[in-house]
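Rest of the complex left out; these chains stay put.
Order of writing sets the labels: A and B. Residues in every chain begin at 1.
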């Protein structure tokens, strides 16, 4: 295990914000009657020690949700994280130790792993994109609002754990003027003016443009941040040149591990990737029982 | 669009069971202040017509959740599905029509699509596996409990829409005796006996085995369903032979689109695939505005 994340960039999430999701996932799995297999097959006083281990290399995220799953099923379970969110692991690395009632651990296991594997998958995919982009330019990898329903906070946090950065969290914490807004408003300039008039002084505004003409209109209207949507590399490079540091530039649109380096090389500030959160495969982690007692 | 799903296999989900997830996802996106961009840029009386269209071929699922997202934001939005869950679509096919307040539609759009794209992704992946397996054997493709936290019901439903079948929904609606249970109980036979003694008369029991010896022990103990975990094709074929129709056989363990045909050819009854639900990429669908008014 290595490469601890930059300090301060991956803060702990307050339990208050995470517990509702973990509780709902446990109730979803326990149903009405709880773990009827464990209750039938495992003696009530059986104890169990185990480690959660990585089956493949990757980046860890979601440790707090996993810990909470065990704790909510049985506060007496001892859960000891061996890797923090943001840590890189190799196949075979243990990322946590767990000990306690065998029935309780087996009842919580799947939910804990469902969080940990999914969120570590997001972190691992983010880390791969970051690694592919970094040699070519300063661009940060950012996520979008294309998140799994109910898991936005946790997925955004997993993106940080992967070395990426967060875009806005929802419709209310920043303005992003998109193609449909522009069409309805009647142009980039009009839309931006309306947004600037309505925005509170701590609300930042970004505008999406499809062409260099729209870009010029956005810059003329004083745009602070500009999303360059689905532009080819040549156009992107020209857009960055025209922005000239006056506005943050963000490239978007079907960017892959193969193309992210070339996009970064255009000099854009940000590269946003929807599939980071909506289509990242899990990181495979599993519970290995080390000592049933 | 073609190939309607088999009647009766994809029932409507009760709104009562789906609404909590859709409501939570909307609140997650609207935050405290709602869509501040739309409120600033789009006139309050602007209307909008659009279609949700597939950007790639696939199988649809999640139409009810998408409809509910629009309805919960504004009951006056008209949402007309053009494809039912389980329908196959080509790139470019419209799957739904939506009309109403532009502000409301744009506020609900992302959440509606997050459900529809994710669940259609699960259905599409399932359909691909079903198509790959079908020429080689009678095996049904089934999902597992490795689902996205909070979305189990919807993902299970999406698997049906893809032509797959459902495994148990949680820890309480059937017994599945797994390796750790067996280790703690002290053997396949003991574990099965305990489970049979405790199970209600409408609770079915499945047992996981890793070897042919364990299989024999399970069959001797009267197992009804046996999960053959991580067996190679030769062993699988022998296991099916030994089961000889006395127990349902389920193959499991890292089965891919490339290998599923060969696994089906062993004659197993079921092939379970965790990544159907935890790692299926989305099906890309988007909202095309046809007529702002």
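Here, a contact is a pair of C-beta atoms (placed from the backbone, for glycine too) under 8 Å apart; a residue touches a chain by one contact, two chains touch by 3 or more.
The shown structure was predicted, so the numbers you read here are calculated from the model rather than taken from an experiment.
*Asks:* Count every copy of the one sequence in the whole complex, not only the 2 placed here.
*Replies:* 6
In this text, only the chains that are shown with their structure count from here on.
*Asks:* Provide the residue numbers of subunit A that touch subunit B in the complex, in ascending order.
*Replies:* Residues in contact with subunit B: 21-22, 24-25, 28-43, 46, 48, 102, 106-107, 110-111, 113-115, 117-118, 121, 145-153, 169-173, 175-178, 180-181, 183-185, 191, 194-195, 197-199, 203, 275, 278-279, 281-282, 287, 289, 292.
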